[in-house]
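All protein chains but one are shown at their positions in the complex.
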Amino acid sequence: MEEDQPRLRQYDSWCRRVDELLVTEAWKKQKEIAAREGVVAIAYERKYGEFSRIYQMAKLMLWTSGAGLYSCPIAMTDGCARVLELNGTQEMKETVYTRLISRDPKKFITSGQWMTERPGGSDVGRTETQAVWDETRKCWSISGFKWFSSATDADVTMLLARTHDPNLSAAPGSMRDGSKGLSLYLANVRDEEGKLNGVRIHRLKDKVGTKALPTAELELDGMIAQQVGDNYRGVKNISAILNITRVYCGMGCTAAMQRFILGVKEYARRREVFGALLKDQPLHLATVANMELQYRATSQFTFYCIAMLGRIESLDNNLPQVKDQDIPLLRLLTPILKVWSAKNAFAMSQEAMECFGGQGYMEETGLGRAMRDVLVNTIWEGTTNVLSLDVLRVMAETGGDALDLFAEVMYPCHLLI
Amino acid sequence: MEEDQPRLRQYDSWCRRVDELLVTEAWKKQKEIAAREGVVAIAYERKYGEFSRIYQMAKLMLWTSGAGLYSCPIAMTDGCARVLELNGTQEMKETVYTRLISRDPKKFITSGQWMTERPGGSDVGRTETQAVWDETRKCWSISGFKWFSSATDADVTMLLARTHDPNLSAAPGSMRDGSKGLSLYLANVRDEEGKLNGVRIHRLKDKVGTKALPTAELELDGMIAQQVGDNYRGVKNISAILNITRVYCGMGCTAAMQRFILGVKEYARRREVFGALLKDQPLHLATVANMELQYRATSQFTFYCIAMLGRIESLDNNLPQVKDQDIPLLRLLTPILKVWSAKNAFAMSQEAMECFGGQGYMEETGLGRAMRDVLVNTIWEGTTNVLSLDVLRVMAETGGDALDLFAEVMYPCHLLI
Amino acid sequence: MEEDQPRLRQYDSWCRRVDELLVTEAWKKQKEIAAREGVVAIAYERKYGEFSRIYQMAKLMLWTSGAGLYSCPIAMTDGCARVLELNGTQEMKETVYTRLISRDPKKFITSGQWMTERPGGSDVGRTETQAVWDETRKCWSISGFKWFSSATDADVTMLLARTHDPNLSAAPGSMRDGSKGLSLYLANVRDEEGKLNGVRIHRLKDKVGTKALPTAELELDGMIAQQVGDNYRGVKNISAILNITRVYCGMGCTAAMQRFILGVKEYARRREVFGALLKDQPLHLATVANMELQYRATSQFTFYCIAMLGRIESLDNNLPQVKDQDIPLLRLLTPILKVWSAKNAFAMSQEAMECFGGQGYMEETGLGRAMRDVLVNTIWEGTTNVLSLDVLRVMAETGGDALDLFAEVMYPCHLLI
Partner (left out) sequence: MEEDQPRLRQYDSWCRRVDELLVTEAWKKQKEIAAREGVVAIAYERKYGEFSRIYQMAKLMLWTSGAGLYSCPIAMTDGCARVLELNGTQEMKETVYTRLISRDPKKFITSGQWMTERPGGSDVGRTETQAVWDETRKCWSISGFKWFSSATDADVTMLLARTHDPNLSAAPGSMRDGSKGLSLYLANVRDEEGKLNGVRIHRLKDKVGTKALPTAELELDGMIAQQVGDNYRGVKNISAILNITRVYCGMGCTAAMQRFILGVKEYARRREVFGALLKDQPLHLATVANMELQYRATSQFTFYCIAMLGRIESLDNNLPQVKDQDIPLLRLLTPILKVWSAKNAFAMSQEAMECFGGQGYMEETGLGRAMRDVLVNTIWEGTTNVLSLDVLRVMAETGGDALDLFAEVMYPCHLLI
């Protein structure tokens, strides 16, 4: 789908702003497939109890390579469903949550997650977007600028905004600074007539990869929204999404590694060089074996985390296994999983390219595109340094207990990684 | 120049094959600049004796970032000049060599190097192209297929072909198999009227990067050529080019690393995050310091090799320094330099992208393009494994002496790398 | 569909010639629709006797505006069906004719018509393509060059070739010169495995309009074919196609005029200027009235010819109405219809554009594209001068009788035109 990218039609023929997002038929089909296959639903129906997450993610892993990046909106939809499950009002659960996890293509909706602003992506405390209570319409009215909004074609979106305190005057100072002034909001992207809900799409991002994804720069001006969870608890509340999407990064990178290796093996079975097939050249074999090891380790790590996530979501949180082990350990390991899998999957994309020789550098093999796409994982949802700081934070917050737990639990399996 | 790529006009309006290569004005300008600045000439005029190579490569390093990949044809031109200096006939020296090293834009010509064929890039022994002596025209006539010909707009080219033995019949078996049947040839790409010399350009390659470079798939059918050096010594004779172009890889990767770091530092001085400039964030600083170290090590390594090359080319080859040290050591280190610099420069391109956060993933910062371009070095002129085997070959051929020499000479500087 | 044009993939990734034609999904759908709606079938099933052609063409007129130029391959398919009905062998009728007129999308096939060569389009006597009898395979083998082949994605094709006389030697002179040496052939474009039947697609034409149509330059080299009709009667035999396709030109131009006028009227009902709607401005009204008149006259003329065609195809050809009037009159009027409708439809496209003012010159209204598409009718199947000469030829051949007949039959209706 890279050849047939989303486009933005900003004005009609009389130069009236319309901000129409044009996506391909194939992109629309993926939404239908996602619904019918229940790729979000499986995790929330919990038919298989604590193993539901494992089943869902294994299915996603099979689907993602052919899904043309539709796993990105699915990740955010999944995250949004989790937030609403935890913090949504009864009404939100009935009108939004049930549709996020629906298997009916006509009901199924997706969610965006609009965080990054011009002053800072990771530094969410610099969020400039503001939410003001509109007494007349009994809702929040949100205005600001979102610099990087993936999957702008979503139906609803989660976003952070600095909440105006009604007890204070509107003058400067009426907002709390930093991340402590932020609350979480849920909004429809379009109203019932299909008109954008106080959103202007300024342009589609010219990204290095993930070109099939309609990512955009958005200006919000009076977007009607509802608050999710308590006031000023935005960062805490949105973290449930981030935990989900970071696990998706792990799963996506594992899938990419698998695909690289399958291609490399297939080529090695057919390409002859120096009098033998590539697969029978010892040095080449050693290279592939090393790649295989990397892939298996990442796969183990990813599904280890997914198993914990599944238990947390479906078992009693007071169970010692969940309370004392899964919750703190997943909190510690999630950022590490994200960094590990992203860095390794990208490095493997380069290794795979070498395994194809000159053909690897041709766009026709698709390796260039796969490399550009997998690359996004090293930046999206936190770079190496940002996530490293997060790991330090967990260590500090737990007074070192997290690290002890890690040593205790993980040591026996250290040889696997 | 990525936006304005070379194009191939294959047919005229009556569908007669013309194979016209359309390159940009900017590309043509680079050729003029290269001549006037003497970027090839400096190395062969040897005004600065053994330091001429250092001066030349330092100049190239400054130029290459802004040269829009024109350093690629320059590398091959330089290599071709070296081959002719060593093995060219008097006539080749007068008519071709002097123009390859000319400072006059009107005289200056560039050379291609056409090696890669469909059955094998590195496995040059599978070369299918054949050279047959044409008694009438008193020249060699070359026919075959070159799958990846960089800088197809060159004026002359070096190429390998399987030499037909005139003493044997034309029947199968009249050619020697493997790399021992290959000789080296020099040919004009076009004749005096500008018509292609027995060449058909089938298509431009759709590469992942280096898109400004007109790389093509060529069919040769009766290309008139002259043999360079002895019969059946093609692989040995062309290795002089490869030694030069691999040093260019080192230089080019060093230049790329320098450019990544300069960008990263500049951004760190301006971008504020978590209440301080990036440059004042300890973890970010550590990351940049590590990149700086990588860059400096690569730079040292590259210019260490360049210094040896300069001595070999300008001093008496019987000097112990040259004969016993520089020649064997450069032979051992050249493939290592190529692998080291390519792998590290590519890894650094990803690191640099992270240092820009979300902006790094936008095409506007140019990092994506720089990544795609530097990536070619991991494949062109030998992948990691191909060059590793080359290192093993040197060790074996020298009965381990090369390794001893390495230990002896390099040990004192091992801390630098 | 202009945005999503057909493309040619000429080589695979190992630079082996594949000549794969890539057309859009929408284009493929049109073929299905054409079959299901029986747009060819209606004319040959003759359920409505002499009125079948009128019904077919009226249906085509409704379909053509939305058919994205698929009426072009349909015209040639219809013409081919007519030729096979008249001159095909029993086997051709069973295997090809029945599929050309099938209503089953799985059986339905289309036909091309490859005439134009480099030395001459209208001057068919300069055809260079040759057909030689292949005694081994018991078929004709055709080689040559077709410069302009519309709808290259057809399943079969009709083409003219100079027939090699087996009684003469292959030396120069063994072929008859001029149009008297040509015979008509029928060939499959691809064999049962989907490989091209001795055809190389050199490139897609870069036409001014009809960009959705995959028109190409083709080289034939040993294309297996069957002769249709008698030896050396190619020009006469193919004329049945031309008579059909020229009537299609008339129908297509009428449809285009209708569409221009509908647009103009709709705009005039909504756009206000100088204090009144355009439709209430007398001068504008006069302009539109004149366009309407042109359209109605062309429509009358076109269906007058279609009615004659219907009688010729379905009634006894010895009926005086058919023999003495319809056949000679249609022969005279067909080239006039083609010229008249093409010239007027194109002129009207410009008039319509003026009626939209500045908006007409914007691509968004689609008028530019419609103009570029309708323009092809002034050239395809004969320019004004070529067809004028054809009219003169009819007059001369009939010793003036055709003209007398015209005067007699048409005079009463001259006021209509």
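Labels for the chains are A, B and C, by order of writing; each one numbers its residues from 1.
What we mean here is this: contacts are C-beta pairs under 8 Å (C-beta built on N, C-alpha and C of every residue); 3 or more make two chains touch, one makes a residue touch a chain.
Not measured: the values here are computed from a predicted model.
Visitor: If I consider the whole complex, including the chain that's not displayed, which of C:G66, C:G222 or C:G357 touches that chain?
Guide: Counting the whole complex, the residue in contact with the absent chain is C:G357.
Visitor: Of the residues C:L22, C:L62, C:L262 or C:L389, which one touches the chain left out of the display?
Guide: Spelled out, the listed residue whose C-beta touches the missing chain is C:L389.
Visitor: Taking the full complex into account, find the residue in C:T116, C:Q130, C:T152 or C:T245 that is in contact with the omitted chain.
Guide: C:T116
Visitor: Looking at A:E217, A:E313, A:D326 or A:E381, which residue reaches the missing chain?
Guide: A:E217
Visitor: Check the options C:A26, C:L262, C:L319 or C:I379 and report the residue that touches the missing chain.
Guide: C:I379
Visitor: Across the whole complex, list the residues on chain C that are touched by the chain not included here.
Guide: 116, 119-123, 125, 147-148, 205-209, 272-274, 281, 283-284, 287, 346-347, 350, 353-354, 357-358, 360-364, 367-368, 371-372, 375-376, 378-380, 383-385, 388-389
Visitor: Footprint of the hidden chain on chain B, which residues?
Guide: 4, 13, 25, 359, 362, 364-365
Visitor: By the contact criterion defined above, which parts of chain A meet the unshown chain? Give residue numbers in ascending order.
Guide: 10-11, 14-15, 118, 145, 147, 202-203, 217
As a convention for this text, only the chains that are shown with their structure count from here on.
Visitor: Between chain A and chain C, what's the gap in Å when you average each chain's C-alpha atoms?
Guide: 54
Visitor: Compute the distance, rounded to whole Å, between the mean C-alpha positions of chain B and chain C.
Guide: For chain B versus chain C, the centre distance works out to 54 Å.
Visitor: CA centre of chain A versus CA centre of chain B: separation in Å?
Guide: 41
Visitor: Give me the residues of chain B that touch two or more other chains.
Guide: 147
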